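A quick write-up on the structure given underneath.
Here the complex is missing one protein chain, while the rest keep their positions.
Note that the chains are named A and B in the order they appear, and that numbering of residues resets to 1 at the start of each chain.
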């Protein structure tokens, strides 16, 4: 698919400089772009690439326009315009409507005619697949689950019974929505399972990464708000709620009944314990362990810095006597 | 399904106060319960909900009975009785015995007549599926694997060749039992795989979370004891053994040949290195890194507390000079 630069300017509401007739086929990195590509410049650090770029056009802020020898689209947000153009040039593959011959479909499943059900997908009783949804190969949609309009499940995804995925979502391969939450009560020496009676409700425009798991609620549903983006291998426990447009990076785990606000940015490898409340607009840096509620917007961290193993051993041995050290300092101060 | 309160009192061996004929259909939270629901009160903090509750009955300790205006079941362990009643009201769905038309079954697999094999499940040669077991859609049970009586695999579970899952287990979607352990030996610049010759043996009444992985042993089998409960995305390496009734929260990883005792409680995001021994009745709090054996029962921790990123940066920079700081304090003390 290719577009005239002038068409892209119009579609993205940017100011065109130079030859609007040049044809753009791909997006690329400024330094490795070839003719037919459009690249973007955000960081002044990379301005030297601008002179030498072989890109057919560049997206940039007006301040760099004079330095640009090729046609340009000028905007205040080059990264956003780049993403918009990347989407225009690379629309999601159109999947053929209809049910693959090898898919396994319950007779009482409700599958919209415009949905696309791939090879070997399994749709159980009373599941609902809405208009334009794409169910990938090997996916299992269990009883009474609902897959929203234009939502796409990649391969080998599992959506548990009664769980609801909204419209325009993307669920990557191996993700599991709606496994039982982890709830037990001690009964003598062993543990008795607490039935997990809630469901999972996922909003619209949500992306869920590969092998991410979102458990069904214990009593209250687990709820993922509109526009939430979850990376790979994230664990969302039972009855967690996540506010709209919150973004969470890979390998983060959130324990049961914790409520996370809107517009949060949570890094990778973060752990958040159960029954916390985190307000809107909170940023949590990678590898932080969150053990108390966060009541004010802002940025939060924990963990310790990397060092050579040799230095780290010495410092980390001292950590085990830090309380003692502090007391010794207090004693010195008293003298 | 609904029961008279008097029936529930009898089944749970609790003391009934008030109208035993009231019908109970669901369990619910004390604050959001509706007529037909039974709730429980554990924490005195929530005693104010007792007056206003719309629940048809409440499970509580005798000390709160006078404050309760609705029928009650009195017990010393309201949470356990709650769980028992939740199980009575919500028995696992009965799955129809027999093999789904779309399941793929080796001609020499040994499948009990009372087992239920779902759509698209794959059972390979000489696998054994015992009485009342339920194999979910898209599951793969490899050669010679054994699935115990009444054990349930959700969807897209993989049980590797020769692995044995006991009776009354639940294995959630995407779990992988019996992948190769991670064993290599350096051979010049590259690594030679050490064949992983052991298996995985899982006891009875074990629950295994979504996308959790349990590797086969190198030589000795990997063994998960009776009553063990594993949350989602846990990694159990080759030849690990886990004692009966140990409970492990999500995203924890246990390295090879480590032995964990009985009745342990291991938090989420914990890492445990290889070749350790951990005795019975050990608690390990979330995000702890365990680098040495634990020889005494008790509670263990590591990690550092969350702070604002600004404060954390300052403190964490100091951590890199902690050994130096301690030496400086010692010098001051000498003066």
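Criterion: a residue touches a chain if its C-beta (ideal position, glycine included) is under 8 Å from a C-beta of that chain, and two chains touch if they have at least 3 such contacts.
Since the model is a prediction, treat every value here as computed from it, not as a measurement.
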{"item": "Sole residue of B:83, B:124 or B:228 that reaches the chain not shown, by the stated touch rule", "value": "B:124"}
{"item": "Identified contact with the non-displayed chain, of A:205, A:222 or A:239", "value": "A:205"}
{"item": "Option touching the unshown chain, where B:149, B:197 or B:279 are the choices", "value": "B:197"}
{"item": "Identified contact with the non-displayed chain, of B:37, B:77 or B:215", "value": "B:215"}
{"item": "Residues in chain B touching the chain absent from view", "value": "104, 106, 120, 122, 124, 138, 140, 142, 156, 158, 160, 174, 176, 179-180, 182, 184-187, 189-195, 197, 211, 213, 215, 219-220, 233, 235, 237, 251, 253, 255, 271, 273, 283, 285, 288-292, 298-305, 307, 311, 314-315, 317-319, 321-322, 325, 328-329, 332"}
{"item": "For chain A, the residues touching the chain missing from this view", "value": "26-29, 79-80, 82-84, 86-87, 90, 102, 119-120, 136-138, 154-156, 170, 172-174, 205, 207, 209-211, 226-227, 229, 231-233, 244-245, 247, 249-251, 263, 268-269, 286-287, 303-310, 312-313, 316-317, 319-323, 325-326, 329, 332-333"}
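In this section, only the chains that are shown with their structure count from here on.
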{"item": "Cα superposition angle of chain A on its copy chain B, in degrees to the nearest 5", "value": "120"}
{"item": "Chain A-chain B separation of Cα centroids, rounded to whole Å", "value": "26"}
